[in-house]
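Dropping the structure in here first, questions after.
The complex appears here minus one protein chain, its other protein chains still in place.
First chain written, first letter: the chains are A, B and C, and each begins at residue 1.
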């Protein structure tokens, strides 16, 4: 029967997370503006700032909430994960502190499902412990995210796979210890049975990072976190196959279903933070002799933002609830797709309005001073 | 704990309503295009078509669901009422058949709360039985819906109130047996304590319907259902006061809180019907050698409509759930206001797209032939 | 060299038209709300009101300005016609008073180009004099405006064409003396060489008006001006062919090129009138203790409307200027298409805002009283 509330026990956990994120993690954005530092496991920031916070999360039993208990996670359903991610989305460091940082979180999920014992030991365990960083390499420069256009292949030679091709937008490649690379191994199959997943250690010869692509308005030229990578005669042993030959799409879907819900709820958290900043600004800034909050156009921005955010949040939670209920992301794929297409518009709208209300302060003002 | 489903027992009722509306009421829109006929209690349409359907609803125990059991209603909460109204909103005759036709439904609510025994006997009982029609007269020609601009007054003379002024957009006035008129009786009070409610029988001398205002695109000139009324020395006995002197706003709020939820859920039903028509058209009409459903712009219209409707529906249901939980519409007034402002945009967007997809068939093609 | 002004001599003519329309024609909308009366050439309204006004226009030498001087018109270019139509668009009766009423104006254009001497005498002359009304029948119920989907045919039998099929949205059919009907006569040709134009007198046996389709929000059910017509074994003599066999598209294009500019400039006039009404309302209506003009959201509506209208007007005038310059609508077809798709959005946006600013007064309030 219709219920729009969280049970008291879980709400208590969320309350702790909320207070912890606000007090301990949100300040890091200002203290350490170079947002890629923490990905470097050898950096002082990671060792001295991130690690101790991770220990607190583990001590609370909230580490890697998306994983099953057998892997040290909490075995939460999608609704609970959603509510947790809503809080983590408020600040860019929180997912790392809580062990739910993409793409590591999704990579851990598929390793948990498909990895052999040896693969688990070599790749999954250090990943779960947060000792290493991983990368998921599917998108290609000319094929985009459309598998029909992919051209990166792996050919079997003796007891090795030999990979040739290019991948694009490989998140965190520059800090990763291994890549999960989607390659054509069965070119004669139907399009969605052509690809396999291979685990490729980052130090395998033949891998070149052509460019570290950034996000407009976020990264320095050439210093972004989304690599353009070339694979030339890159050789990995046959046993580095993850899942079945030709089964790459089955593997990939494992990480995408729930992942979109988490992304969406982090987006809700991010948009809410933008809305809160808009509200703070509206009640503190005067112009033309009047506080911004008195101006109808500002009131409209606030009202529209609340409306878009609240409605979108309910759609995401309903979708999460359906996944929990049917245990079948395929059945809920229409809802998941709806969440995916609505998400960027909601964030763009609310963040743009927040920038507007801040005027020139909405420009990049973050600095160390 | 979060739940987005209806309990099985109530769902069964909704299923019956859904089938009944579809089979028995939806066809009436086409059969009897003059949509005001049923308001006339003496019309053949009302006696021969509406009455028998109303009897079926009563026999099922679904009559006037918004009223407390003591008044012959079902005592449903707002969530259940919302889900019921979602179905009734699909077609313009359904609310009348189910005894939830505005403004009679809201008028019955306030009579139930504030009427004296004599008033209940004279006005509420025949209204509940659907034997008469009523009118709520608040809006004014120059003051709109802003009470600060109202000027219609009632002055006490002996044992009578003497009303002078004008009201605007008085729905169903032309068929009503009595009006509930909001008048200034305590001009010296603060703005929101100035008005009282008076029950005015429609045949009281001094009432003139200046014009029956219509809705653009709906009614004939001069034949609309929203009257512009002039009150000149209209006299009613003192005992026709409804509620306290100066208490008109308290009375009015009684009908507006939940009313907005019902309106919103009927809007959801109406928009869903428009979306269904859009879908039917998209899969049946070819142009430029291709079915509409294959065209990206049509697909976008469908996707956007689904998204807007689904999100809005969840917002309305969450608001209904909050009213049920807190039993306090004041506490939930922010949510209710959000529903109110989101509603017309959702309907306008979806209905406009449905018209677009129908092309010139989206024009008024209904006829008797 | 860039110039955004009208030469003084023509401006003087426009000034007379503007004053005449305002003083003599705009009031007719309120005086004679039944907007189809003037189409009936036998009606008192036409004889006593429209005719005398037409005589004044003719006396001024402004009658049928779109026609070449040889046909009694003014031989204006598209820019001048545009500026004239901008004024005529302000009120629904003006085009009829100025002899530029669609579809008669376009029908006269194609008759002037393609009619034989006999056809000119029988159909064009009384049309130019405004003694009869005509109809252009191209659109079909299932094919819409996509010629690839048309099915209405004419088969030659002896010295007659025998027409069978249906047409939809045939404007003014109910008042027309003759129809120009587009029919398939060469089914074996390529799609755009399949059709011919036939002139069909309205009283030819076999023509049935299935329904007079209306525009939503404008006409009564069954009383609209856009007919759904059935042609069953309708026989016309061979000499009623207009233009070449298989040449219907060449004929049709003659009327569509410039016609879209006139429509667009009338739309500019209509939108400007809506904007003026918005402004009048904004400076005369108070709500919540403040004049509407002081509210930022109303100011935004005014500013957005001005911006959309001014920019669109310049686009239309530039397109008209290109047609005048190149004497080749084909070369300018991209611009003409741009005008066509921008037009409805501009009008819809501005008219909607005007309705909003009028509140419930934006409903249909026109009446005879």
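What we mean here is this: a residue touches a chain if its C-beta (ideal position, glycine included) is under 8 Å from a C-beta of that chain, and two chains touch if they have at least 3 such contacts.
As the structure is a prediction and not an experimental result, all values here were calculated from the model.
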In the whole complex, of A:169, A:231, A:249 or A:312, the residue touching the missing chain would be A:169
Of the residues A:201, A:214 or A:246, I need the one that contacts the missing chain. A:214
Contact with the hidden chain only, please: which chain C residues? 1-7, 79, 303, 306-307, 310-312, 314-315, 317-318, 321-322, 338, 341-342
What is the set of chain B residues that contact the non-displayed chain in the whole complex? 295-297, 300
Missing-chain contacts on chain A, rising order, are 33, 139, 144, 146, 148-149, 168-169, 210-211, 213-222, 224, 226, 285-289, 355, 359-360, 362-369
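The working rule: only the chains that are shown with their structure count from here on.
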Per Cα centroids, the chain farthest from chain B: A
Copies chain A and chain B touch; is their interface built from the same residue numbers (over half shared) or different ones? same
By the touch rule stated above, which residues of chain A touch at least two different other chains? none
